[in-house]
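These notes concern the structure reproduced below.
Here the complex is missing a single protein chain, while all its other protein chains stay put.
Letters A, B, C, D and E mark the chains in the order given here, with residues in each chain numbered from 1 onward.
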Amino acid sequence: MSRLTHFDKKGAAHMVDVGDKDVTERQATAAATVRMAPETLKLIQQGDAKKGDVPGVARIAGIMAAKKTADLIPLCHPLALSNVTVDFLIHEADNAIEVRASCKLKGRTGVEMEALTAASIAALTIYDMCKAVDRSMVIADTRLLEKSGGKSGTYKA
Amino acid sequence: MSRLTHFDKKGAAHMVDVGDKDVTERQATAAATVRMAPETLKLIQQGDAKKGDVPGVARIAGIMAAKKTADLIPLCHPLALSNVTVDFLIHEADNAIEVRASCKLKGRTGVEMEALTAASIAALTIYDMCKAVDRSMVIADTRLLEKSGGKSGTYKA
Amino acid sequence: MSRLTHFDKKGAAHMVDVGDKDVTERQATAAATVRMAPETLKLIQQGDAKKGDVPGVARIAGIMAAKKTADLIPLCHPLALSNVTVDFLIHEADNAIEVRASCKLKGRTGVEMEALTAASIAALTIYDMCKAVDRSMVIADTRLLEKSGGKSGTYKA
Amino acid sequence: MSRLTHFDKKGAAHMVDVGDKDVTERQATAAATVRMAPETLKLIQQGDAKKGDVPGVARIAGIMAAKKTADLIPLCHPLALSNVTVDFLIHEADNAIEVRASCKLKGRTGVEMEALTAASIAALTIYDMCKAVDRSMVIADTRLLEKSGGKSGTYKA
Amino acid sequence: MSRLTHFDKKGAAHMVDVGDKDVTERQATAAATVRMAPETLKLIQQGDAKKGDVPGVARIAGIMAAKKTADLIPLCHPLALSNVTVDFLIHEADNAIEVRASCKLKGRTGVEMEALTAASIAALTIYDMCKAVDRSMVIADTRLLEKSGGKSGTYKA
Partner (left out) sequence: MSRLTHFDKKGAAHMVDVGDKDVTERQATAAATVRMAPETLKLIQQGDAKKGDVPGVARIAGIMAAKKTADLIPLCHPLALSNVTVDFLIHEADNAIEVRASCKLKGRTGVEMEALTAASIAALTIYDMCKAVDRSMVIADTRLLEKSGGKSGTYKA
């Protein structure tokens, strides 16, 4: 008794039919947290547009990745996102940077995967730019913070 | 005193010049762990090619994502990967599936980002296929397990 | 007296203007048949999620290809597909696997090319996975089975 | 006793490791034949750069598709193709256009899939440009004509 | 006192929220002019579908590039273009070819970037095809000629 909607009765994966869903305003916010050595965080914090802006590059990577979600996640629908933002919270006590990505759409299906993809790729970009000094960084807790719109309503983590 | 090699002396991001590095065999393995509700794990375990093969779909997504890494991570080099594998370990006690992705290359730069991207996208694909039954899944501990080859030598987490 | 709508009066190729067409429910189904040696078909049939699931991989390739149609066929419009399915019929007497791909859209233009692209790429993926044992496989009869919606109405092969 | 090299012993799909294969000159030629109504073929034959050059557009689509093969076929390796050509043979007696695509590479794995993908997408582009006048066109006999280079040597259909 | 709408109050780049804008008919036309040696222009003019159709190839490149705009320009929205045309004006006195690209959309945001991207990539394709005979070609005056639709109304250069 499968309840996984991405498979039909015979177990075949498919892109779920959303043609009959209502066009509503849908939004989602996801987070991913990059934990690192204290000196790595300091290097990032010292940077700016003049000395190397790690979050600036990671933000662009995250925004562009949101637009590629349907190209990456096999059963996602192509979506005409109306808004994408990617922000960063520094958690100094934890030597961590939290990526927060939000997406919006007026459409027939939710944008959770777009927000999660943006947060994941922004976090991986931070890893890429700092890996020469710190290979042991960990991306912890990639997850959905909240979503709203659509038949399943509002979710908050 | 920046040591972040992805920025030049003026702080401008750039694709690091790898033209003078040796062509050597390079490999990397990365992991990402999807934690979920016990019933979600059971649904996935019951599945197969007949009833819905979640890991089978996630594996293909991960392999294809490894090939898109340079398209996703702004300063990564385009690489002619010679091998990509994606595997899954079930951790029943933790209600978790661990994705393990390995990449290989005979080339001038490492494949850590390719392995990390494959693991991340495979994990996000698991999330996508199960989110209708469990929105609170968390992708924990995306990280590099080991890499070898190249001037910086071998790393083990 | 050209009737090929993808060219203007001077013979220049263009993306046909569909801005004034109605938004209607449109769907299309296409097929492609892979003929092979009897032993190749047997190898595929013995496979499953445990021993190598050829149709499972080909299905994902077909679904993802449907989403790339506008990137592949120069004059196709980018479309927000609402549904894609790819299925397989085994024709044992003919030593053949028939791929059937269906696409749906609420939009201004038809989805025939999306269904044909999904079927073609799924068929090529079967070829790829089996070519080490059988290079003489042939993809026969890639064609539109039916389409509905839009001004030109319903077509059945 | 699986002999399908794209699966490991546990049945998991993977990108086959080609790192130890020799770098040799490899080439492949594939064909796909588009059968159509006699009037459709006439329309195409009357066209040229001034009145609508169907093969000219299809050729570009095929060449560009060869470069996307690794993005389309899940287990294909990304390859640095050194040469791609796409040509067209008119078979008037059969009311058909045969697409012939050839690819070359100095590399570690063959280019059969690149040639087959180029031929398939060129054929689909012909279909797209003529479908408004002839929906019943069929792409028959997409297949490998020959390949050479590499350990498995030369193949001729 | 920044008025650059692609940054928020803290200076972070973001994809501007267009969710509350009206769906209207929007169109834009852009141009780019390739200046070259007189003999280069002659070579191009002698060409046709039989002897090498430079504008024919450049047109397809421009049309396909319009569809990739959101993939290239970081903060552009993905758009379902309803129409793309690319044309060429020969300016013999100036030894120049002017590319003109027009895009249309029924949607929530303008298509200026799509028209500019189509014109730029068509011009670069002309450069690519002729660079073996003339490396000193210059693409001059890439600019918006006009746009209409949306709240900011009509613009004419």
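Note that in this section a contact is a pair of C-beta atoms (placed from the backbone, for glycine too) under 8 Å apart; a residue touches a chain by one contact, two chains touch by 3 or more.
It should be emphasised that the depicted structure is a prediction, and the values quoted were computed from it without experimental measurement.
By the touch rule given at the top, the unshown chain touches A, B, D, E in the complete complex.
Among the residues D:V84, D:L116, D:M129 or D:L144, only D:V84 touches the chain that is left out of the figure.
Contact with the chain not shown here comes from a single listed residue; of D:A30, D:I44 or D:I60, that residue is D:I60.
The omitted chain makes contact with just one of the residues A:R3, A:K50, A:H91 or A:K156: A:K50.
In the full complex, chain A makes contact with the omitted chain through residues 47-50, 53, 56-57, 60-61, 64.
Although one chain is hidden here, its contacts on chain D can still be listed: residues 25, 56, 59-60, 63-64, 66-68, 78-87, 104-106. Contact residues of chain E toward the unshown chain are 2-7, 10-11, 13, 32, 43-44, 46-54, 57, 60-61, 64-65, 68, 71-76, 112-113, 116-117, 120-121, 123-125, 127-133, 135-144, 147, 152, 155, 157.
Definition applied: only the chains that are shown with their structure count from here on.
The set of chains touching chain B and also touching chain C is given as A, D. Taking the mean of the C-alpha atoms as each chain's centre, chain A and chain C sit 31 Å apart. One finds 36 Å separating the Cα centroids of chain A and chain D. With each centre defined as the average position of its C-alpha atoms, the distance from chain D to chain E rounds to 30 Å.
Along chain C, residues 13, 47-50, 53, 56-57, 60-61, 64, 68, 71, 74-75, 78-80 each make contact with two or more other chains. If each chain is drawn as a node and touching chains are joined, the picture fits none of the line, ring, star or complete shapes. Checking each pair of chains for touch leaves A-B, A-C, A-E, B-C, B-D, C-D, C-E, D-E.
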